[in-house]
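One protein chain omitted, others in place.
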């Protein structure tokens, strides 16, 4: 790739939305202004690139959005961008709009698309990890993760009120796709008796043992947090099996669902999104490409997009021990 | 009934828990102290009466609970209290503990139990309406209803973030048993395109028409709020039928579930619970019985418990019109 | 006034902003569409009328604002509108924009302006009470009041955490102008030891007696809620005088300030604003004028604007008694 001078950056949000995406967009747009280049927003992820649905953006166009959930550019999963023809159209619109480089805010699927697009058309891009699942390598935290954690614990705090009042056992399913980060951290923070995550081999028997131990120590009600990616058959099936072994338990199931994707971002997510949005623009201006901007030990770092897609953050064993100790 | 001087009041929470029950308990205990009589808390609803599980309560025992969800006396549905033998045991424990009268915080099931108990054993009681469903006659609002409404709209606000970002249609099931109060008010407040309640005859066809109209006017995403008591077969069935007619819709279903029962009570629920708890004590001291303390036009009123159980508040037709106008 | 057919309604927000104003604007605009007339938004209150700063509004222009605090039409206090010349200019712009009638969302100052304007130029208008202070006659609740109450109690709940941890006395000043509604209701709901409001004659001596009694009953920390309109010299002065009498108290002062004016409106405020916005449009179409739309006993009512301005809602004596009983 020849190092062309970048005069205009296109930015899009792709894949599942996450709180803080608006803060990242705001940071990209304002950083462009700061470095005296233009910015353009691409609607509906890669769909807007294919269908030439874009809007020029200046600093005032992104005012009062740092505290808004969702993404004002909207997001989508684009089937067409998976085809060569789709990407060809996208490239033509990119040229037509004088876009020199892309900032792609999303998860690994979005990064994979950008990577292929780069291989084919040599368009520089930097990825920004925006997903509540925290399942992206190369960053300690993804944008939206901290907000989702707090949404979960506020919900479980409410469930605990009613669990305690009725001496009930609540099984709560939380998001996270194939990763247990949300479940493990929110489970610790909401005082769960047990936490089931995909990274660990669990069994209904172990779960029942845990609930029985908790009864013996005098607990009258319990919360069990279960990751959606967990392998025992889903929260309803698990509840059914526990109920079969313990017909005396007063069990309730709650699937928290999409509320975990919305809401005003937390301070940490707003600051993280702001830092990474700026870093992405600075990276592109510095002729970086095919990288993801992330945060490691509180410093901005860039990770090759291949690694960001293929590698995975490991669950911290210390946290699993913490969960065990606290449920004594 | 001879008008005995009341020297000690027993208080219990029964049925489903509701935010504000703790505020009502606090008010009962402090009013007893104010009027220089004793108060005793009965654990687990009528179960505590049957099994003699009670605690003496003074003003300091109810400190720092006005803002706590749930009920620190816990609650239960008592099968045993439905039997003559159960109630006989309850009466004996009542005498044993020198309880002269009861304040029963709960819903219509709890009031029915108290009413039968009164007929059999002549124990004075006053009911306080504690349920999120707002389905009790004799009061404009039940304790917990306002908190549940706000829990719902905060959740739907979050869903709207993701609905808007993805151009999705969300079907949201809310609580309310056989009543549509929560659905109608939270639906209006969260900008729902349509609201399905048990009190109205709805059809999937009407719902689809509403969604089609909304598309025609340029709406890209919609929220549909559905009461759990609604008659079309439940939120999943409705979603399935709408999806069959409109395969192009990106539909998601969320069942808000038990988070609606918990949480720190709103100002209105805390004040309401405080007023009704005091009114119940004052009513008993004034030799009232078989009544429910409620609020009508912002004044405390007493309603015969029979009416509170059998009659129902009507859905306000004006609100249905409001919902229609706003979804234009 | 000849009953002209109303084809276009102008709407403005004026005076101090209040949560729910956006919901009211949305309702006005959608009601206009529903009844097939036009609506136009006037920016910055009467200032926009004088300076011809207006925007045509359709149903989609008011999407996703029902949950936003503040007012997207902005608000101001207009000095110029207090002059004959200012109002003359306003009238000319009104004619120029074919505005047949006004919906004025604000407090008594805003209504007074509209009333004079009507007398001079015969412009039909209906007022909608939007103020957190709840100090408008003709409605049980003003728009924004319920939200402000909940903002206050959430803040005081936080203060109580630290008050309790440190055995401190907190003096908290809340808004309400000359009215004690916010202070009295939030004080009850946050478990205040004492509440000072303009409607009651208080003294520092009474306050000290109350704090001393609370100590005797074993309380280690206390909250005192003081209305800004209270007559003893302000929260800092009161704190100083109490400290002088009780040097051993660990006293802290917090002035909650403008956070009470913002935030996403509660369910009650959103529904109230929606109902009154629609009622205002329907009233104008029904040739009503010089009235305020309000809510009494949960029904929409219209009150002559003169009464709304001059009369005042009384503080409910029952609530004062409730506050006394609960602080035992």
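We just call them A, B and C in the order they show up, numbering each chain from 1.
Assume contacts are C-beta pairs under 8 Å (C-beta built on N, C-alpha and C of every residue); 3 or more make two chains touch, one makes a residue touch a chain.
Quick caveat: nothing in here was measured; it's all calculated off a predicted structure.
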Visible chains that the absent chain touches, using the contact criterion stated earlier: A, C
Touch with the omitted chain, as defined above, among C:39, C:68, C:112 or C:274: C:68
Candidates C:24, C:37 or C:155 - the one touching the absent chain: C:155
Hidden-chain contact residue, picked from the options C:208, C:232 or C:255: C:255
Touch with the omitted chain, as defined above, among A:67, A:83 or A:231: A:67
Absent-chain interface as seen on subunit C, which is shown: 13, 17, 19, 21, 68-71, 74-76, 151, 155, 157-162, 164-167, 170, 252-255, 257-259, 261-263
Touch list for subunit A against the chain that is not drawn: 26-27, 30-31, 33-34, 59-60, 63-64, 66-67, 140, 146, 149-150, 152-153, 157, 160, 164, 185-186, 188-191, 217-219, 264, 266-268, 270-271, 274-275, 278, 296-300, 316, 318-319, 321-322, 324-326, 328
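Basically, only the chains that are shown with their structure count from here on.
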Chains touching both subunit B and subunit C: none
Copies subunit A and subunit B - rotation angle from C-alpha fit, nearest 5 degrees: 180
Subunit A and subunit B: spacing of chain centres that average the CA atoms, whole Å: 36
Subunit B: positions in contact with at least two other chains: 157, 160, 164
